[in-house]
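Note that one protein chain is taken out, while the other chains of the complex remain in position.
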Amino acid sequence: MKIEFVLNGKEVSAETDPRRSLLRVLREDFCLTGTKEGCGKGECGACTVLLDGEPVNSCIIPAGQAAGKTVLTIEGLSRGNRLHPIQAAFIEEGAVQCGFCIPGMVLSAKSLLDKQNDPSIKDIKKAISGNICRCTGYTKIIQAVKKAAGKLAGKKR
Amino acid sequence: MEIVGKSLPRKDALDKVTGRARFIDDYTRKDLLHASTVRSPKPHIRIISVDKKEALSLPGVFGVYTHKDIPGDNRVPFVFQDYPFLAEKDALFAGQPIALVAADSRERAQEAASKVKIKYEELPALFDPLEALKPESRKIYGKDNIFRSYRIRKGNINKGFDEADVIVGRTYTTNYQVHGYLEPQGMLAEPGNEGSVVVYGSMQCPFYVLDAVAAVLGIPQSRVRIVQATTGGAFGGKEDVPSIVAGHAALLAYLTKRPVKLIYSREEDFQSMSKRHPGWVNIRYGARRDGKITACQVKYVLDGGAFSTLSPIVLWRGTVHSAGPYDIPNVFVDSYAVATHKVPSGAYRGFGQPQVSFANESLIDELASELGMDPLDLRLKNAVKTGSSTITGQTVGESCGLTEVMTKVAKKGFWKKSWSQPEKKKGTVRRGIGMASSIYGVALGAEGQFLEKSTAHVQIYKDGSVTVAVGNTEMGQGAKTVLSQIASEALGINFEKVDVIESDTTRIPDSGPTVASRTTVMCGNAILDGCRILRERIDPVARELLGIRFREKMKTSQGFFVSEKNPKKKIAVEEVIKKCYSRRVPMSVQGFFRVEGTTFDRETGLGDAYFAYTFSTMLAEVEVNTGTGEVTVLRLVSGHDIGKVVNPQLAEGQIQGGAVQGLGYGLLENLVMEKGIILNPNFTGYIMPTSMDVPDEIEPVIAEYGCKVGPYGAKGLGEPPLICAAPALANAIFNATGIRVRDLPVIPEKIVLEELRKK
Partner (left out) sequence: MSREYFRVSSAEEIWPVVRNNPGIKIYYPAGGTDIYVNYRENLLKKPNIWIDISAVRGWEKITEEEKNISIGPLVTFAQLEDDPLVIKWAPALASAAGRVGAPQIRNRGTIGGNVCNSSPAGDSIPPLTVLGATLQLRLADRTRAVKISSFFTGPKKNILENGEVLEKILIPKDSFNLQAFEKMGSRKALSISKVSVAVAGKIEKGIVRDIRIACGSVGPTVMRAEKAESLLRGKKLDGEIIDQAAQYIAGEVCPIDDFRSLAKYRCQAAGSLFKTAVGEV
């Protein structure tokens, strides 16, 4: 089946079994390996992408359902060498350790910050509650998202 | 110091936040084959035959292979050689690998694997390590099912208990803990030139993997190249078992003459890979009325599973830490690592200490209750200090900040203000605080001395940039960054120009395994050794160029050599390096570090077990709903004396990450195994902490009692942050509710059912 959608700002099309997972299509057909497979069942969030702006587990989405939608992966977030403020904040706050959860985590954070200018710690924890991190204990990730909120608010002014 | 002690940004963060960092499943090849593993369905079987016919008939299947296809040695080179790469006549645990499939896609390989028919006879199996210890039990290993046993005989135990006014003794048990590294195990192997093989993959110890690949293929180690890919979490789970995964991948690459990728599914990883040993601890403390502990007796049993793997060493570490961080004159310990028909247990952050720590630190609180003492005061009274004698009779040196750590953590957690007896608390929802402390021997210790060495290569390029090559690996803990900082400080070259290279066994020296919180000390010291030699060559050239005489003091600062007397006299390091090059001064060097002097007598259990110790204390504040058993962790304050902090931000990251893994171990993570089969081999059923399960902030407290042996005084931090969490939480839950749970994890079911029993 031909599946047409917008991927990281570009119109693309994939020719594939619509029941292949969106994750596999992104990683194998489009060679975008930034999105990761941690469990294959939607239980860890490592495969998080933004589908029409909302975080979803791409490992349990049939590619056929991407038709007509916009998909944003981690590769779509930075422009060349210019980092998105969330990415910069993650580096500055020491929120990165092994890195496997990070692409999904950053996208979940982006979705929150697209909607809320000044999220509380509680809001941040809820927004990333579907992204498991085994390395950081979450403290510095929460601090990074808070910092990123500040950076983005600064940009808007 | 300009570099060491600063929170410089980690070297690999940019690649990781952009998704550019390449983990093993991100690698591909044009002619790639995919592998899948056929595993034993039952815990103990005699293998009658392996029928490949149907599997081979499926489209896209290249081949199905068994132990018969192994050209080299079928034994994985672990501590003992009892674990086969592929089962031969029998299988000893459900999930043990029996055959391998290579096919043109992952799905086809998995489908073919499911069609390989194992004809077997099911045999009786043994699951309880205490049963396995009985003389009449079925034998899985040797004559007594004991992989290893240890004993400690310090002082006179009967005298010790006679002197006690109060004696408490209890039994504590702990369940498996699964590493839950977010990236499953994976390897990609491909034939190299002239009969060599290259294996890329997720791993902690490339030289262990090298040993295994050379062994299974029967080729010289010089023809094996192992390259560590960015590794998505390990925590000990990728210390030894990657040797199996790599051996399998390499075998298939050798047999098919094609590149082969082997990535485990999450379920497969759960079923077959190592885990924290389940523990059984019976422990007694005797103390005088004033709280001075006079005696401690421990029996400690670890459930090793079907093969020995790392059980002997895990047992040793647990044994020599089993009485807690206290100065106790009389300590008797008997410990056993036992064989059962289950998946082999192995290394996991803490390595035998978390189990026994849960026991001894819970019992300290139970002792405090008996004595009517505040548990903090009881701990302070017995805490080891400089000059104290450890459990193995070692005299504690200058680098001991336990009392300061205990006091600081207690103060930060408002202990004195908040602590009150559980009987005084009312209502369905109650709050409580608890604490636990630990001592942690840094690096491999006396029993691991034969591995305790490190080599580092340091190379300065013509433009003054530097590469450092060590055998220890980055797995998220920040090793690349910390070691770069150490080299940068020692050479006086800017941090941005110093890098640790990729872990490729053809380019890095063996510096021992990346385990036991040893990397900063061992590799750091080897790097310092190398840098010292380089500076001996570079400094005279710098002095000459600056016109500074030998006795005048010169230092490095911000990338310059500077005269201390006259700071305007300075020259860029790059200029000096250029000159060194033109004078043919050798600019690359090998540094080395080795530890001497650790001892351990197997008869008495006494000796100088480790060259340095990290001391820790954790305070937990919880809120417990006694109606539902739900525990909310309000605060975790985690303090550690680590000698010298090289990178505060990275150190905090270790403290926070370890605390949350410990929280999972203590409250949530419950692997359910029935007759050797795991019922919840996935993240749906095995519950790890999410962001909503932890306090908003894990609060680190750091003390720096510099250690003579460590680079700049640094000790080790990888493991200590996990160890105190479970007992601190169990103690806090008791403080909130009066309910004492002696079996991990402390899930709501146990709290509620215990509460019902009381009524």
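Points worth noting:
As written, the chains take the letters A and B, and residue 1 is the first residue of each chain.
Please note the rule applied: a residue touches a chain if its C-beta (ideal position, glycine included) is under 8 Å from a C-beta of that chain, and two chains touch if they have at least 3 such contacts.
Bear in mind that the values here come from a model prediction, so they are computed numbers and not experimental data.
Contact with the chain that does not appear here is found for just one residue of A:Val12, A:Ile60, A:Leu83 or A:Ile121, A:Ile60. Screening B:Gly530, B:Pro689 or B:Pro727 for touch with the missing chain picks out B:Pro689.
Here one chain is not drawn; of B:Ser196, B:Asn282, B:Ser418 or B:Asn680, the residue touching it is B:Asn680.
Residues of chain A that touch the chain left out of the display are 1, 17-19, 21, 40-43, 45, 48, 51, 54-57, 60-62, 64-65, 67-68, 108, 111, 126-127, 129-132. Contact residues of chain B toward the unshown chain are 428-429, 625, 627-630, 632, 668, 672, 679-680, 684-685, 687, 689-693, 747-749, 752-753, 756.
One rule holds for everything that comes next: only the chains that are shown with their structure count from here on.
The touching residues of chain B, counted against chain A in their complex, run 7, 9-10, 12-23, 25-26, 179-184, 230-235, 265-266, 475-478, 649-650, 652-653, 656-661, 682-684, 688, 690-692, 694, 696-698. Listing the residues of chain A that touch chain B in their complex gives 27, 32-41, 43-44, 46, 73-75, 77-78, 83, 87, 90-94, 96-103, 106, 121, 124-126, 128-142.
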